[in-house]
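Every protein chain except one is present and positioned as in the full complex.
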Amino acid sequence: MNLYHYASPSTFYPLAGKLVPWFAALAFILTTAGLYISFFMAPTDFQQGEGYRIIFIHVPAAWMSMFIYVVMAFWSAIGLAWNTRLSFVMARALAPTGAMFTFVALWTGAFWGKPMWGAWWVWDARLTSELILLFLYVGVMALQAAIDDPRRSDRAGALLNLVGVINVPIIYFSVKWWNTLHQGSSLSLTRAPSMAQTMLWGMLILALAAWMYTIAVALARARTLILERERRTEWARAQLEGQA
Amino acid sequence: MLKFLFTVIRRDVLLAARRRGDWLTAQFFFVMVVSMFPLGVGPEPGMLRTIGPGVVWVAALLASLLSLGRLFADDYRDGTLEQMLLSPYPNTLLALGKAIAHWIINGIPLLVIAPVLGIQFNLPAEALWILVLSLAIGTPILSLLGSIGAALTLGLRGGGALVTLLILPLYVPALIFGAGAVEGVLSGTGSEAHLSLLGAFLMMSLLLAPWVSAMALKVSVE
Partner (left out) sequence: MNWESWQAFWAMGGYGLYVWGSFGMTLLCIVGEIGLLRRHRLQVWRRLKRMKSWDPQ
């Protein structure tokens, strides 16, 4: 099997086009199932009441936000090492979705924190790291957007992405360290409530749904990016024929 | 090899000495930003002492970012950078030399100014000493990591603001350990742990940053 074959736009483009609806459908089904579990099957938490249901999206979003950054770094590394254009396209296609999940994690964290901690924002180690992760996403996207030449833009973004991924554990450690020293927010009031089985299932299924959604959106975005970049080629024109 | 490194450093330092106006801007920026804070939060000595280390450190981050724009830009514009990248010496060495020069030009003056600013913030003598020490370990990190950002944004419009966006999040550990060391003295918990962590972060930046920024230079000049 030749990987380079799949990496060429003329094979990747239609393949991705075929895959997108499947992943989108999977995402939709899993979301429906996950939401059903989280609202109708999971019992009320005895400590946090119904408010805890926010974690059904908060936790999957936070997972995805970190996971996507690492996956981006993986594609960036491959792109820099083997000079494959498609890997750069994938890294670039993932970034907005990752930033979106980071934002959702922060937003839901705030909406969970207000009733539980009594404040919209607490400089808790995880919230703070998540905020810095959002800054890292914004940095990569801003750099990519500022460079017109796609070749340079890809590589510069990839390098920054890799520096970021090396830094993320250090940042997390330093923020945690900082947080334990400043006892101000020692509100160790439960994060996840002691999980009932159904709660865990709901969270896992929604995380899987977020994953499928990410794949669908990233593939769709990668197709658009490829079409944009290849617009001067015969191949892109043939796509136009096919569509019209 | 070492000779090449020294040549790069010397050249940049000499150039900076000739253009003192640019150089002074960053130093005065540092002083002014720090002096704005008491005006903003009020002159209460206890409070100033609490925020002092953080304020000086944040101002140091910003001052180092301010001067990063010129790290490679002048050489890039007149084509010297391209020539240097084509030289038989490893580009990592060039990037390292540039970062060291940036530290000598912009980092060391901060060490001299910082204690004076610390006095403004009512810091005791011991804390002043740790402030200088933490800046001495920390500012090279700022120059090293900053050189990556400067290399990535080479020749872009709006490069200055962009560098801030890219690099500031990466500075977070340096800020936490650096300002934390001084706070450790103030609160009596000690500063050794902070300083060791800062040192470890410096070692890591020293190993990785020149290599990355050499790659970034190649990407940008190509």
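Order of writing sets the chain letters: A and B. Residues in each chain are counted from 1.
To be clear about the criterion, a residue touches a chain if its C-beta (ideal position, glycine included) is under 8 Å from a C-beta of that chain, and two chains touch if they have at least 3 such contacts.
Remember, it's a predicted structure, so these values are computed and weren't measured experimentally.
For the chain excluded from display, the touched partners among the shown chains of the whole complex are A. The missing chain, though absent from the display, is touched by one residue of A:P21, A:G49 or A:G118; that residue is A:G49. Taking the complete complex into account, A:I57 is the one of A:A16, A:L30, A:I57 or A:A156 that touches the chain left out.
Contact with the undisplayed chain is limited, among A:A7, A:L181, A:L204 or A:L227, to A:L227. Within chain A, the residues in touch with the undisplayed chain are 39-44, 49-51, 53-54, 57-58, 61, 96-97, 100, 103-104, 107-108, 111-112, 114-115, 213, 217, 220-221, 223-224, 227-228, 231-232, 236-237, 239-240, 243.
Note that only the chains that are shown with their structure count from here on.
If you average the CA atoms of chain A and of chain B, the two centres end up 32 Å from each other.
Of all residues in chain A, only 80, 132, 135-136, 138-139, 142-143, 146-147, 151-152, 155-156, 159-160, 162-164, 166-167, 170-171, 173-175, 177-178, 181 touch chain B in the complex they form. Residues of chain B touching chain A in their complex: 148, 152-153, 156-158, 162, 165-170, 172-173, 176-177, 180, 183-184, 189, 197, 201, 204, 208, 212, 215-216, 219-220, 222.
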